[in-house]
Structures are given as C-alpha cells and as structure tokens.
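Only one protein chain is missing; all other protein chains are in place.
Letters A and B mark the chains in the order given here, with residues in each chain numbered from 1 onward.
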Amino acid sequence: MIEMPSLVDQYCHGVLRTELGLGTFESYLGRDTGPPAPGTTFFDTQTGFAVRRWCPPLLGLEPHCPPARYLARRRELGVVESARLLLRGTGVSTYLVDTGLPGDLTGPEEMAAAGAADAREIVRLELLAEQVADTSGTVESFLANLAEAVHAASCTAVAFASVACVRHGPALAPEPPGPGEVRGAAGRWLAARQVGGRLSDPVLLRHLLWNAVASGLPLQLRVGVGDPLLLTDFAAAATGHGTDLVLLHAYPYHRQAAHLASIHPHVYADLGPAVAHTGARAAAVLAEILELAPFGKLLFSSGGYGVPELHVVGARGFREALERVLGDWVRDGAWSRTDADRVAGMIAAGNARRVYRLDAS
Amino acid sequence: MIEMPSLVDQYCHGVLRTELGLGTFESYLGRDTGPPAPGTTFFDTQTGFAVRRWCPPLLGLEPHCPPARYLARRRELGVVESARLLLRGTGVSTYLVDTGLPGDLTGPEEMAAAGAADAREIVRLELLAEQVADTSGTVESFLANLAEAVHAASCTAVAFASVACVRHGPALAPEPPGPGEVRGAAGRWLAARQVGGRLSDPVLLRHLLWNAVASGLPLQLRVGVGDPLLLTDFAAAATGHGTDLVLLHAYPYHRQAAHLASIHPHVYADLGPAVAHTGARAAAVLAEILELAPFGKLLFSSGGYGVPELHVVGARGFREALERVLGDWVRDGAWSRTDADRVAGMIAAGNARRVYRLDAS
Partner (left out) sequence: MIEMPSLVDQYCHGVLRTELGLGTFESYLGRDTGPPAPGTTFFDTQTGFAVRRWCPPLLGLEPHCPPARYLARRRELGVVESARLLLRGTGVSTYLVDTGLPGDLTGPEEMAAAGAADAREIVRLELLAEQVADTSGTVESFLANLAEAVHAASCTAVAFASVACVRHGPALAPEPPGPGEVRGAAGRWLAARQVGGRLSDPVLLRHLLWNAVASGLPLQLRVGVGDPLLLTDFAAAATGHGTDLVLLHAYPYHRQAAHLASIHPHVYADLGPAVAHTGARAAAVLAEILELAPFGKLLFSSGGYGVPELHVVGARGFREALERVLGDWVRDGAWSRTDADRVAGMIAAGNARRVYRLDAS
C-alpha cells in the first residue's frame, strides 16, 4: 500500500444548495447541457458507474445499488446532510473553489464547513470582467475598475482561472494586446453588451490573461477541446514573469499537456477530469500522464461541480488509481517504495501546497 | 465470464466470390493498396497474427499454423466452403453490409446465407450519386434522379454511409449548400466527368450528406485519417433533424470520437477497426473508447472486407476484448456483474438494434 496524505483538490466548484429531481441529478453525470439520447441514460457512463461505486456506502447503502434507490436515500437524508456525508468521505482536506459558475452553489466557506476541510477561492477572470462591466459606465472606468478588481482578487484568492481558450479556442495570439487595442475592444464590447453579457472578445480575453500573469498568482487555463500544444506560444511568452500556468481539462490531450509541463518550468498539469470522468479507467489514464510530466508538476483535482458525488468520485477514484499505478511499479521493481510514497504525496497535496502557497497564507 | 448475445456487425462489406492467390490474400491484411516493404510481409501484423489465431481452428487446423499451410487448407476447401465455415464461426447474427465497394463481392443475401445470419444493406452515398450520374443526361435530371434514388434507398436500406470526409478531409463546410451552388457544382462535375468517374466535389458531397440527414436514416461517416473533432460543426448543424450520425474508423482518434458521442445526443461511435485491426491490443483500445463514451452510444463492427477472415477477427477479437475488459472491472469491484452483462449486451447488439430499428423492420 502506497502512503498518501489527505488531498488538496486544486480545482472544483460548489454544490447546489437545493434538492434535485432525478432528471436534474442525471444531467450532472453528462458532459454537456443536452439530454441523453433516446433510449439511453447518463447513469450508463463511467461517471455514473463510479458514483454508484463510491457514493452509496457513504450514505449507508451497498455499492452499485440502482440509481432510483440511491436517489431515494439522498432525498431521505436531504441535500445538506447528503453533502456533509459525501464531502466528508472524499479524503480532501483543502478545496480550491472556482466561484465563477452560475447556479445556487455553495461558496468556499460552506464547502469548508460541510466537508470539515479548508477551502480557498479561485477567481474566474471572465466573470470578474463581466461583473466590472455591469457596474462601469465608460471605457476608462471599466479598465480602471478591472485593474483594481484583479488586484483586489489577487490579495484574497489563491489563483485565477480563465476560460479564454474555451471561448476563443487555444490559438490566441500569445503577446499582450496594446493599450489602444484594448480600449478599442472594450469600447465595442461595452457598447454592444447588455447587463450580464458574456465576454468572448479575443483582445479583452488576452488583456485579462496578461493582467493575471502580472499579478503573480497562479493562472489556471481551461484548455477546451483541442490540442494544448496550441498554447505553446503563450506559454513561451509568459516565461519569466514568476507566474505559474496550470493546464486544466486537457484530456484526451493529456499527454500533450504533460509534455508542455515537461519543457516549461512554469507550466503545470491538472489531473482533474482525465481521472475523475473515466471511472474504471482512471488508473490507466493517470499512468499516461505520468509518462512525461515531471512528478513535481502534476496536481490532483476533482473538477466537482453541482453535486458532491462528483467531488467524491474525483477524489476516491484518484486515490485508488494512484495507489494502483504506483503500487504496480513498486511490485515490478521499477520504482522504490520510498520514491512511490514521496511522489504520491507530491501529486496528492505537496505540489499544490507549494504552487498555491497554501502553507504561507 | 461476461454474458453476451450474438453480435450485430453494424458495418462490413461482402467477401470475394473467387479463389485467391497467396499474394492477393496477403494484400487484404495490409491497410492500403500498395505492396509490403521489401523483406516484410503483411502477415507480420496484428491483423495477420489475429487471422492465424482465430481462423485455422474454424477450418480444422491448429491456431498460429504457418500462412502457407492455412492458405493450402483454404484452397482445399474452396472459397465457398471456407467462407461458410468462417462466417458461421463469427458469432454474428446480423450483418449490415456496405455494398459500395468495387470487386466481385457477395451482397447481403449471400452474406446471410453463408453466415446463417440476417443481413441488411447500407447504401454508400457517393456510389449512388456516381451511378445516377452515369444514367442522367442533364443537371436537372441528375439532381431529380439523385433525390429519388436517395429516397428509394431510404426505404430499403438500414443506413447510409459516406466517405465525404475521406475524399475531401473532415473540415467540410457544415451547412447545406444552396440550390444554385449545387446546380453549378453538378454542371461542372457532369461536364468534366467520364462514365464511372468518382465524386469528390465538396459541394456535391455536402449536398449528399444533407440529403441523407433529411432522410432520417442513420448516417455513417468514415472519419478518414484526421481528428474527428473537425466534424464538430457538422455534428452541431445536424442536431435536431432526428438523424443519428455514426462515426466510423476514428482510430487513432477514437477518444475524440468517444468525446463527440458524449456531448451530442445524435452522435454514435463505431468500435470497428480500432478493435478489429489491433489484434492482441484489442482489449486495450476498447478500454480507451469506454472512457468517455456513454455505453448506449457504442456500436460493434468488424469492418470486414474481401476475405471472411476479417469478419472473424473483428468479431472474435471484439468478443474476447469486451469479456476481458468488463471482466477485469467486475473483479476489481469497479463495476457490478449485472451492469457489465447489461453493457456488454448493449454494445454487442442492443444499441445497433435500437439505432437501426432492426426489430421494427
């Protein structure tokens, strides 16, 4: 058995505060907002099977019990008690919570209380800019307020997160946009925008990214569906600012993300969905990421969102996968037991503690 | 042991009606029309080794006997009796046969008789258009005859197949071309074309695809060599027409195909060559496809073509791979035995029966 500390979940969201119907719960097992195909259910996925493996025992049921029985038990306990039991079963001692998703979701303090853990905030750049735009009257005030908001967030948050690569594609121009370019783009966006309108202008997305790079706080980049090697030029441009980049959600391009982490000192790779969404395959996918990435550059996350079951399957699946992969290598003589325990500790918690300066703050 | 029904082979071709020489047989083990490199043979491939594993026992020989001995036995039995013995050893009870490849190949009825199975036709769109062009004198009659031919095929076939992404690349413009555009392209193609000439004009390829989408019959798309994520825009445009898209031949981008199947309700992924061509690796590749794809969205096929040995290795390799993968997960406690049997039945036959409405027709 590999020894492993309690986990730092370096990227997740809050959970819904309200009771869920069966269809709503199922939709959180799917990977998009649409319904399942006729004749199918999102329970018939690796995520669905992993939920039925890990979660029923935490609520007093046998593993793999039918979905209807599980949901009945969940309703019986209520949303608050279910969340408490589930989050306390994750083995996570620190949650880093991206608060930038819509919905009636728990914030970091509630996650901490429910899970008997610490929790810290990750600020999503695009939402921050949209909120600033909602309350700024002119281009000048928008840009000044935005700079101030980024600075203020950098004093309280542990990281910034960005979906620029999802909204625009990963092939963003790598260099920072010039001041005139930014003013022009801001003017056009603000003029066309209604309150709550989303930011997808590439110049403003890049402006945000470079504001975050300048803050010195680690910057988490959702890669979106596409080869993260398209981020090579941005990663190169962001070298030497003292800011770490953490690539989120690279699967099925996780080997490419590991490659980037291996050639850039300031680039890190998240294990999140690659492991959390693949259920019985988590160990196999984790092993692929461990091929090229330096072991000091990998960070566990659950990516959990909306229902605490996703935090559970992310964390329990990861722990089992890591034990299996490293345990096999020790048994084969490829790794020493001492090294395996040490690397397990790094990926489970130590790397995140160092990158996000969790012990210093 | 996982329980599994007899298989629906959702995509294959007929087998040659005539006796084959050694060189001809070997060419069907290769992946292109060229010869093997000097000093090498296509028998030294996973496909070649899989043929020697599964087929000799069906003809009364020991597994892995030398190629020359196997081919001698095949000649001794004759092409008809060999096909009968081999196809009856596949465990397939329904063949869906793409009749759009050249050569003296058996049609669905002959496949059914030889294999003691059912067989249904898949109509290849490009060949249909080429046949219509051979007998149409004007642009107007070509387009009218084509519409009629697509409609007629949709009444008898179980699916359309298209090689548009192979002939033009997967980055086809996603929307249907306008009528004027289609007439112009048809005029140019018909004027330049000789009898039997192939269709590769992108406007006409898209016209065909959208005719098929409008028919309501499932549309099988050969992805060609390239990332199926390039089909994202076409898949999105084809949403809501009630027509299912089945991605064929995505390996080595099978994880990307599984991703598309996971985010679009109407997109399905074929297991075909990914499993049929990889021999001893079939279980490993199958397991990768099972990471992200909802289990209701995966369809077995052999892709067999020309020699019945390819139908055998596709079917036997798939069955062994699925038993191994799901059996391991049950032994590890990751899946329940009940779920494993149920998912095996879905992938082996149930999903295909539902998508192609095989029980209704």
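One rule holds for everything that comes next: a residue touches a chain if its C-beta (ideal position, glycine included) is under 8 Å from a C-beta of that chain, and two chains touch if they have at least 3 such contacts.
This one's a predicted model, so the numbers in the text were calculated from it and none came from an experiment.
Q: Using the touch definition up top, pick the residue from A:105, A:171, A:229 or A:358 that touches the left-out chain.
A: From the options A:105, A:171, A:229 or A:358, the contact with the absent chain belongs to A:229.
Q: One chain isn't shown here. Among B:14, B:108 or B:279, which residue touches it?
A: B:279
Q: In terms of residues, what is the contact footprint of the unshown chain on subunit B?
A: 30-32, 34-42, 44-46, 49-50, 52-53, 63-64, 225-226, 251-252, 277-281, 284-285
Q: To test your reading of the contact rule: which positions on subunit A touch the chain that is missing from view?
A: The missing chain touches subunit A at positions 229, 232, 255-256, 259, 262-266, 287-288, 290-292, 294-297, 329, 332-336, 338-339, 343, 346, 354.
Keep in mind that, in the parts below, only the chains that are shown with their structure count from here on.
Q: Once you find the CA centre of subunit A and the CA centre of subunit B, what distance in Å lies between them?
A: A distance of 38 Å separates the two centres.
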